[in-house]
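What follows is an incomplete set of chains from the complex, kept in their original frame.
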Amino acid sequence: MTGRDEATLTDLTLLGNQNTKYLFEYSPDVLEAIDNLHMNRDYFVKFNCPEFTSLCPQTGQPDFATMYISFIPDKKLVESKALKLYLFSFRNHGDFHEDCVNIIMNDLIELLDPRYIEVWGKFTPRGGLSIDPYCNYGQPGTKFEQMADHRLMNHDLYPEKIDNR
Amino acid sequence: MTGRDEATLTDLTLLGNQNTKYLFEYSPDVLEAIDNLHMNRDYFVKFNCPEFTSLCPQTGQPDFATMYISFIPDKKLVESKALKLYLFSFRNHGDFHEDCVNIIMNDLIELLDPRYIEVWGKFTPRGGLSIDPYCNYGQPGTKFEQMADHRLMNHDLYPEKIDNR
Amino acid sequence: MTGRDEATLTDLTLLGNQNTKYLFEYSPDVLEAIDNLHMNRDYFVKFNCPEFTSLCPQTGQPDFATMYISFIPDKKLVESKALKLYLFSFRNHGDFHEDCVNIIMNDLIELLDPRYIEVWGKFTPRGGLSIDPYCNYGQPGTKFEQMADHRLMNHDLYPEKIDNR
Amino acid sequence: MTGRDEATLTDLTLLGNQNTKYLFEYSPDVLEAIDNLHMNRDYFVKFNCPEFTSLCPQTGQPDFATMYISFIPDKKLVESKALKLYLFSFRNHGDFHEDCVNIIMNDLIELLDPRYIEVWGKFTPRGGLSIDPYCNYGQPGTKFEQMADHRLMNHDLYPEKIDNR
């Protein structure tokens, strides 16, 4: 089988590993990175994550969301199985929706130091209302800082139709 | 359960409170705010509100709409249960569609002093016509004032398909 | 203008009447009927009613639903403006979803004595769950009694996709 | 060009005729039929007619509907341009929705004496309610009479989602 050089894969502890342990308390340390082989190029990687669940910090009730995480890598990509485990670790964590998306973005900035990143959470309703927080970030002092501002200025001009059904 | 510090929650009178009273006359005082823990960052919070109903000021007939409320917080977030009660308080209030969206935005500006905010109401038809008013606002003298202008200039270039069914 | 004989319209008090009064307490007496001109034939009439709202009998919180009302007339049709006013009269009425659909059907049976009738309410969610009650009825001792049984046996084999968004 | 024998087309006065006159008063006489070349077989022909408009007999306000007309021919097919003109002739005709579908079906039975026929009108809402009448018919004393009964018994078990938008 041709393809990606195995040398770029040797530090991975999770992908293809049978003894996966699922953590249900917030665990940013589970995140792992792999080398970006295309550093000469600015390009996007998006993760679609429709299986996010956390708890309401006030009532303890479970919340559910789809997370859309999109970034332009610098030296590192996030390994997808590690990202899955990290997101699963919010399962028994209590935080408001607005906090969850900011925390996830902070942890990925810490791990990857990406050129650009954004996180959009789309939660299911409680009491007839649903909440969709969105945050983004560009490396300070680079064009990606302006990019973050530009994308926030143009964020969600076309809200999707929501009827709670 | 890890997560948001309870100290940020102590002023909430509604969330998790059993004795919720539903007001059906316009009641801006029911609104409550919570601290924004991410003031260092410009980010968006959107509320999808498909259960809005008010009355026609001329005929008294009930009107129905989905409200999309989106803002960039400054010091405060709106507490979602309070927002629900506030929106429910239009139930016996008579006003034109164009007035409702402006009033809601005015009240949230008063409560939150947000960096940016917009409100889009999408009403069901009467006599074959439906009306969708949209207003927005940015803090005067900041880049968000330009942002409001920019978003209005680019508002709704792709009207959703409507066939009244 | 050719068409329906005005003689069949003379008992209508609401259609085309300016001084419509909107009642927000349960008011079955507002219902009015018109003559069915095609009694020689069994045929269906369906009303799509996406603007139904009532209150939770325990908490007082507003509930929202789309009601689908479908019937085979005998001597009478329901006048549509009267039906609208009747449905609007649940606005401040407190009852469980299961009760609302049964009450609506009972009132229309009382008004119309239809050959067959069914009512399906599809409510928005509370706490992540939504409830869709369905009831039906056929005139006892006629083939429509068997029809009601047949349709219940075959009800909703394909539940619509629900994701609360 | 091979294909349908021109002899079967000689009675057509409308198809391919430039001097089409559009009648806007109910005109059943405009209907024309052509020979069914496949009388040995029971088969369906459906017309989708999304451009139907008539007037409310009480208020004079225009109504709009999509008509679905489906039949099993016996000796005759309806010529499609004639059907279009016939449906356009309701443009200034005042009748309730329930009456329109019955009248259309009566006129096509008169023209075609079909083995089976059904007409379903789906109208746009007035005052938040929309009405969808459905009628059908099978030649008396044939299996198609039972077919009409069977299809009425099983009519519309899955009402389409309606939100008036």
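Which chain is which? They are A, B, C and D, in the order written, and residues in each are numbered from 1.
Heads up, the rule we're going with is that a contact is a pair of C-beta atoms (placed from the backbone, for glycine too) under 8 Å apart; a residue touches a chain by one contact, two chains touch by 3 or more.
Treat the numbers as computed from the prediction; the structure is a model and nothing was measured.
A single sequence accounts for all chains of the complex, and while 4 copies are shown, the assembly in the file contains 10.
Convention: only the chains that are shown with their structure count from here on.
Interface comparison, C-D versus B-C: the pair with the greater number of contacting C-beta pairs is C-D. Centroid to centroid, with C-alpha atoms defining each point, chain A and chain C lie 47 Å apart. For the pair chain C and chain D, the distance between mean C-alpha positions equals 27 Å.
Centroid to centroid, with C-alpha atoms defining each point, chain B and chain C lie 32 Å apart. Annotation for chain A: residues 125-128, 130, 162-165 touch two or more other chains. For chain A in complex with chain C, the residues that touch the partner chain are 61, 64, 122, 124-128, 130, 160, 162-165. Of all residues in chain A, only 25-26, 55, 57-60, 92-96, 98-99, 101-102, 125-137, 149, 152-159, 161-164 touch chain B in the complex they form. Residues 1-4, 6, 9, 12, 15-16, 34, 36-38, 41-51, 66, 68, 70, 72-73, 77, 80-81, 83-84, 87, 120, 147, 150-151, 154-156, 158, 160 of chain C touch chain D in their complex.
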